[in-house]
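Have a look at this one.
A single protein chain has been omitted from the complex, and every remaining protein chain is retained in its original position.
Note that the chains are named A, B and C in the order they appear, and that numbering of residues resets to 1 at the start of each chain.
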Amino acid sequence: MDIFNKVVDYEVVKKLFFDEMKLLYSGFGGVGTPPSLIDCLIESGVKEVNLIGNDAGFPWIGIGKFIVLKRAKSLIASHIGSNPIAGELMHEGKLKVEFSPQGILNERIRAGGVGLNGILTDVGKGTILAENKTVVKIDNKEFLFESPLTGDVGIVHAAKADTFGNLTFNKTARNNNPIIAMAGKTTIVEADEIVAMGQLDPEEVVVPGIYVNYLVPSGGINWKWIWEIPDKRSQKEHPLK
Amino acid sequence: MDIFNKVVDYEVVKKLFFDEMKLLYSGFGGVGTPPSLIDCLIESGVKEVNLIGNDAGFPWIGIGKFIVLKRAKSLIASHIGSNPIAGELMHEGKLKVEFSPQGILNERIRAGGVGLNGILTDVGKGTILAENKTVVKIDNKEFLFESPLTGDVGIVHAAKADTFGNLTFNKTARNNNPIIAMAGKTTIVEADEIVAMGQLDPEEVVVPGIYVNYLVPSGGINWKWIWEIPDKRSQKEHPLK
Amino acid sequence: MGDTRQKIAKRASLEIADGMIVNLGIGIPSLIPDLLDSSTKVLFQSENGILGFGPTPKENPDGALGNAAGYPVSIVDGGSYFDSAIAFGMIRSGRIDMAILGALQVSENGDLANWIVPGKRVPGVGGAMELAYGTKNLIALMQHCEKDGKPKIVRKCTLPITAFNCVKKIITEMAVFQITEAQLSLEEIMAGYTLKDIENHTEAEFTNSLQLKEHNQ
Partner (left out) sequence: MGDTRQKIAKRASLEIADGMIVNLGIGIPSLIPDLLDSSTKVLFQSENGILGFGPTPKENPDGALGNAAGYPVSIVDGGSYFDSAIAFGMIRSGRIDMAILGALQVSENGDLANWIVPGKRVPGVGGAMELAYGTKNLIALMQHCEKDGKPKIVRKCTLPITAFNCVKKIITEMAVFQITEAQLSLEEIMAGYTLKDIENHTEAEFTNSLQLKEHNQ
């Protein structure tokens, strides 16, 4: 592979996904989730996927589009409220959900990305989320051990990328993208714009290209946001149908 | 205090330093260490200071200028090789030095800044640096517990700041500045340029102003770098004298 | 119900003073920026990675500029974007002056339950645990009772706890309560309600600081 030109087409990317893989996906309520890579994931036909990300998206937005197809086996997330179908699958035992406090989830993914073996925190102590966690005693204080998280594959949405994979982001679509980008064994980035090396100011780079394995050009957002939909109550319906 | 205008003069800052404080200072071999704040620290007359930073600078550069005055009681750092006087003080028992692997030191300071209770790593296992460390067993694997570090005061050198304290940095003078900025109870920033709120692009901000308590305008670098000095062997001599 | 939510949010907006950094939860709290007196010099922070967001933009909402609920916001001078890990760094380390969260139940000693109704509703914990952990001044907003009339200000939470002893103030459409050293006290009765209404719809024990104040006058 030429590390100075990581741009490939979606057919190449499709073959990087596999059944039962651990997939890290970026985004916060779908904002910052790579739309074309989600479609590519769906088209790849993979199943029994173990998902790790902030939330379950909406049924027609972001990772939610994949979850409603019942091809995810498990999900580690902080929130699934915006995707009622994810909640149903969970209650039916068809999707194993592990909740992690949102900031701790980010730190666990970051720990995986930067090669730490875990973090200690007292966030969540005494709550049901602490029930199965290892407790570590330091100087007579008890902390929860939070394990690092990595993905076999990570998918990320960037604003700009150079061909080496240096990345910038777009406003609050940055959210957990820089963290997710560091924690995949294979990191695939969908970028709104791809430029030559030297076209990004070294100061503006948010994620250095060393973390990126493949780059694809974005097809753009192809869903309607919840606030664009007149009747927000019908969350289970796909509003584009 | 007006959080929207944190600019003060050095007389105000001088009173923020105190004897026996834990002082976090930024910089890597003096690059990125705030020169005017170091002078202000020296002028403040404080002593018995507990230092936390990457290295001991050079005797005439960065924190080294303060260390050679023998007013530091202890130092947590990764490297003191560029300041032989620090080594002498250590061997004479006048400066207690704790070495931490450089990246782990950064992570300990970061952990302090982001409110984590510690990290686990196997970096350094089996070496003399692990000797006094708590070992934590997780799933039958042993890791070193690394405690979070915070400072009573942290000093930082930024390229640009707006009056709220949003910061950008200058090339490799960024180094540990963003980490140090987050971990001080009181964070004081020396900036090469101070602009009004709204003058920085929200995307280019590296450290959000929420972490900054005081801002002072920089007087600029007032030392010679090692590579500017013809005879590099006389490291113990102050080359400006 | 829309009116009730607006009313609670409007009352909550009065808690916000110049120079504060405030985090707003999803639900009722997210209505606050549009109701806040526009002269208030505040910086709103959100878990997704923004400090300094303003009201809903009047035109051209941007899908990539939203609050934690994904709804469009604007950005003010001095605002910044950063990643979610840093957003929570601010939260856990106590840099947020005030957090205003929605709640399912609050107990009289300030325990907060706001993330799960087991077997029924699973919104998920989101950033609530960390906000409750790190924020000095935590305000819970909620309708005073459930739809079936059951009190939500209770002696002891029956729903799983988000965080213990963290809520400092409760604002509902009926009343404002303060919680100081694990003691609940009534501070304000909202227009249209009586002390009797509040007593009838509150399970928790509370002292009445309104009466105390009258008594002291």
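Definition applied: a residue touches a chain if its C-beta (ideal position, glycine included) is under 8 Å from a C-beta of that chain, and two chains touch if they have at least 3 such contacts.
No experiment lies behind these values; they were computed from the predicted model shown.
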Who does the absent chain touch among those shown?
A, B
Across B:G29, B:P59, B:G165 or B:P202, the one contacting the chain not displayed is B:G29
Footprint left on chain B by the chain that the document does not show
28-32, 54-55, 77-82, 87, 90-91, 97, 99-104, 106-107, 110, 122-124, 126-129, 169-179, 206, 221, 225-227
In the full complex, chain A touches the hidden chain through residues 1-4, 113-116, 162-164, 166, 182, 196-198, 200, 202-203, 205, 208-211
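Basically, only the chains that are shown with their structure count from here on.
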Where chain A and chain B are represented by their mean Cα positions, the distance between them in whole Å
34
What is the distance in Å between the mean C-alpha positions of chain B and chain C?
37
Whole-Å distance, chain A centre to chain C centre, using C-alpha means?
28
Touching at least two other chains at once: which residues of chain B meet that condition?
114, 116, 202-203
Sites on chain C at which at least two other chains make contact:
75, 81-82, 85, 88-89, 91-92
